[in-house]
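The complex appears here without one of its protein chains, the remainder shown in place.
Let's look at subunit A:
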Amino acid sequence: MTDNPPVTYLTVLRPGALSSVQDLGRPGYQRLGIAESGAMDTYSLVQANRLLGNPDGVAVLEMTLVGPKLRFEREGVFALTGSDLSAQLDDETLVPGRAHRAAAGQILRFGPRRNGMRAYLAVPGGFAAPLVLGSRSTYIYAGFGGPEGRALQKGDQLKCLADPACAAASPEPLPGNLRLPPDGPRVLRVIMGPHEDRFTSRGLETFLNSSFRVTTESNRMGYRLQGPPIEHSNGPIVVSEATPLGAIQVPGQGHPVLLLRERGTTGGYTKIACIVSADIDTICQVPPGGELTFKTVGLEQAQQAERDRWRALDAWRPPLKRGV
């Protein structure tokens, strides 16, 4: 797929709030301080690719809250999944969860956010961008990956790695059970620890029995939450250690920070718990102001939830090929 010469497909007329090229990220380098980056909502990324008959991990466009305005430079297909940001192809309203066809010169634009936080646009073969450490993902905080290591800018030309006109685009939409649910309070499953013993029993109770709101200080590195402060028993500082994806740090003022794809790979604040893998994509679709609660689960249960989620997707359409 990467052997095809890239074809110019889209021109960026307006970049939106934060639109960037993302794939499944670059695992394997955390010991060097390099976060995996990648799409915040990998489930939506893979869905968009499967709607077009792409391999799961090819690069798509991740669009945040306020979508971009894009012009098709040639005829072809594309797919939209994830958040509903009121997509319109010229005058036609598009709902997420299906593949569409555009003619050369048509404009894809986005309007008010209807639900979720991040929408995904897939194109045949995936977007072209240099492979950096095995991934095309834009690592915004470090300034590499994607086109020139940054989010989209006005005037960028986006190329795709297959002929946009001849993909195996599915006429069938994504089934309802796989789609992003409407906005509403979310229950995030967590594995407690590793520093749960650094909190008072009241602190643990606050964490598990309160609802928290996502603040506007939330980005691809992490989410800051607002809620009743969580009480430490012996201060918030630990000897700096690894911060896995989904780790929930509680700094001094007691407000949790959820660490996501572009987080620092190590950190010195207490981690009260870690969001289970199956719920990482869920939290990445909660917009600022969204409400969350936490619920503990066992390790086996968490790992099974992740298997079940991908099995449900495979039951609709199995993967063409894993990886980039």
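The criterion applied here is as follows: a residue touches a chain if its C-beta (ideal position, glycine included) is under 8 Å from a C-beta of that chain, and two chains touch if they have at least 3 such contacts; residues count from 1.
As a working rule, contacts and distances are computed from a predicted model.
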**Asked** Which listed name, "Sugar ABC transporter permease", "Kinase A inhibitor", "CRISPR-associated endonuclease Cas1" or "3-phenylpropionate/cinnamic acid dioxygenase ferredoxin subunit", is the one UniProt assigns to the chain that has been left out?
**Response** "Kinase A inhibitor"
**Request:** Identify the residue among A:Leu245, A:Leu260 or A:Leu313 that touches the chain left out of the display.
**Result:** A:Leu245
**Message:** Touching the hidden chain in the complete assembly: which of A:Arg109, A:Arg136 or A:Lys271 does that?
**Reply:** A:Lys271
**Fill in**
In the whole complex, of A:Leu24, A:Ala79, A:Leu108 or A:Val132, the residue touching the missing chain would be A:Val132
**Fill in**
Note that subunit A touches the chain not displayed via residues 27-34, 132-133, 141-144, 191, 193-194, 238-242, 244-247, 264-267, 271, 274-277, 299, 302-303, 306-307
